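One structure follows; several queries about it will come next.
Omission of a single protein chain aside, the complex is shown with its protein chains in their original locations.
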Amino acid sequence: MIIDHPLLGPRDSAEFTYMGDAKLIDRPDWQAATAAQDFYEYAYLRDNPAGWHEELWFHEAGDRSWLVVTRNTLTHEISKVELARDVARRRGRST
Amino acid sequence: MHDLQPVTALGGTSPQVDTFDHITISENDGLALASVAARRGHEKACHAGLKKLLGAVPGPGRCQLHDPEAGFWIGPDQWIIGAPRQTHELLADHLKDLLGDSASVTEQTGAWVTFDVIGPAMPDLCERLCAVPIRQMVAGDAQRTVIHQLGCFVIRRQADDHIRILGPRASAGTLHHALILAAKSTA
Partner (left out) sequence: MTQINRLSGGQIDRDTTLQFTFDGKTYTGQQGDTLASALLANGVRLMGRSFKYHRPRGVLTAGSEEPNALVELRGGARKEPNTRATTVELYDGLLANSQNRLGSLRFDLLAINDRLSNFLTAGFYYKTFMWPAAFWEKLYEPIIRKAAGLGSLSLKEDPDVYDKGFLHCDLMIIGAGPAGLSAALTAGRAGAQVILADEDFRLGGRLNSETFAVGDQTGADWATATLAELSSLPNVRIMPRTTVIGAFDHGIYGAVERVSDHLHTPKDGKPRQILWRIYTKRTVLAAGAIERPIAFENNDRPGIMLASALRTYANRFAVSADKRVAIFTNNDDGHRTAADLYAKGVKIAAVVDSRPDAPRQENYEVLSGEVINTKGRLGLTFADLRLADGSTRTLECGALGVSGGWNPNVHMTCHQRGRPTWNNDLAAFVPGGTLPPGMTVAGAANGEMSTHGALVSGQAGSVAALHDIGIKAKASDLPQAEDAPVSITPFWYVQGCSRAWLDQQNDVTVKDVKLSHQEGFRSVEHLKRYTTLGMATDQGKTSNMGGLAIMAELAGKTIPEVGTTIFRPPYTPTAIGAFAGRHRGMDFHPTRLTPSHTWAEEQGAVFVEVGNWMRAQWFPRAGETTWRESVDREVLATRGSVGVCDVTTLGKVDVQGADAADFLNKIYCNGFAKLPVGKTRYGLMLREDGIAMDDGTAARLAEDHFVVTTTTANALPVYRHMEFVRQCLFPDMDVQLISTTEAWAQYAVAGPNSRKLLENIVDQDISNDAFPFMACANITICGGLRARLFRISFSGELAFEIAVPTAYGDALIRKIMEVGAAFDVTPYGTEALGVMRIEKGHAAGNELNGTTSAQNLGMGRMVSKKKDSIGSILSEREGLNAPGDLRQVGIKPVDPTDPVPAGAHLMTADGPVDAAHDQGYATSACFSPVLGHAIALGFLKDGDQRIGEKMRLVSPLTGVDVAVEIVSAHFVDPEGDRLRA
């Protein structure tokens, strides 16, 4: 596959390491009253959709950026690639 | 002054040169290297320092071919700076002095083996080694890629037949072996 890196342009997916669901960005608050349940769900529960999926890919043999890749798991079509850091900020992880 | 004698990445007291009709592969032992990463919130100051040093701040996939210091982009707000070792043995200290709190600086001289690959068969050889689009690259393009399972940088130098390859120093022998096989294969 070819992943269109937001900074480097099209790169072979062989340069990347895959980590699956980008929900891993949404790490729960450790001090929440429901932290135990929240972390259990965070660590163990994942969607495995046949279709569009937001995934984490690490450009290990490249610039070491973590990317959020929106990919169709049926067709391998990729509709969006973003720096995970930008996604994390947008999801409110700046603090 | 200390009396410890350095060895080259290939283990010699002087760098190794392999010459073929159409290509020359030279171990380049003369580079001091250090990485620079901009500190959060100090990116502008870091860029200014780099611009002062190199003339420009290399963007993604680019190398600023400049003397005596040159630098290439390795990641978001992260670069490797190189300079002649003879004059810049303490390059990292020098960069830290220049950039101060605007950047994190890490000595990298020992981490890499550097080969200069020069000759008319350079593009053919490059195609046998890695996935960089060598024939589309122009002077100053710098790509990280994989050569024989090793993470390497390929920098297209000023001359059209010249690339510089930086690979992990502990695997200098493996990388050299791969280069020699590719040179024979494209002879």
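The chains carry the letters A and B, assigned in the order they are written, with residues numbered from 1 in each.
The criterion applied here is as follows: a residue touches a chain if its C-beta (ideal position, glycine included) is under 8 Å from a C-beta of that chain, and two chains touch if they have at least 3 such contacts.
Predicted model, so just to flag it, every value in this text is computed and none were measured.
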Self-check item: Residue numbers in chain A that touch the chain omitted from display
Solution: 1-2, 10, 12-13, 17, 19, 24-25, 27-28, 30-31, 35-36, 39-40, 42-44, 56, 58, 60, 64-66, 75-78, 83-89, 93-95
Practice problem: Identify the residues of chain B touching the omitted chain, counting contacts across the whole complex. | Solution: 1-9, 11, 35, 37-41, 78, 90, 104, 106-112, 127-128, 130-133, 135-136, 148-150, 168-175, 177-178, 181-182, 184-185, 187
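Going forward, only the chains that are shown with their structure count from here on.
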Quiz prompt | Length of the line joining the C-alpha centres of chain A and chain B, rounded to whole Å | solution = 31
Quiz item: Can you list the chain B residues touching chain A in their complex?
Solution: 60-61, 73-76, 78, 131, 144-146, 151
Quiz item: In their complex, what parts of chain A are in touch with chain B?
Solution: 7-9, 12, 14-15, 60-65, 83, 85
